[in-house]
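Sharing a structure below in structure tokens format, with a few things to ask.
A single protein chain has been omitted; all remaining protein chains appear in their positions.
After this line comes chain A, so read on.
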Amino acid sequence: MNYQIDLLLADQPAVLERVLQTTRYRGFRINQLNMQPTASQLKVSMQVYGKQPINILTTQLHKLYDLASLECQAQQNSTLGRRSLAAQTLPKTA
């Protein structure tokens, strides 16, 4: 399954590495990646592919201290086209 993930991140050293490492380690492949600094933040959008439920990845991305927001949409499937659960903000408790 393919997913579109949009992240807003604090523009800190190593923040992109964190996103890439987390994505790889949790078993997802990046098909497309776009990164753009804004005034104070970093906007990252990526298309990822993976066989596992996407929550395995998004809950881990949520743990990154430099993450300000995350939105995730499943692609190529009309019923899953709406925002998935992962778009809800999770508490930074882990």
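We adopt the following convention: a contact is a pair of C-beta atoms (placed from the backbone, for glycine too) under 8 Å apart; a residue touches a chain by one contact, two chains touch by 3 or more; residues count from 1.
Everything below uses one rule, namely that contacts and distances are computed from a predicted model.
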The chain that is not shown, which UniProt protein name from "DNA modification/repair radical SAM protein", "(2Fe-2S)-binding protein", "Acetolactate synthase" or "Sulfate ABC transporter permease subunit CysW" does it carry? "Acetolactate synthase"
Which of A:Q4, A:Q41 or A:N55 touches the chain that is not shown? A:N55
For the chain that got dropped from the picture, name the residues of chain A it touches. 13-14, 17-18, 21, 25, 53, 55-56, 59-60, 62-63, 65, 90-94
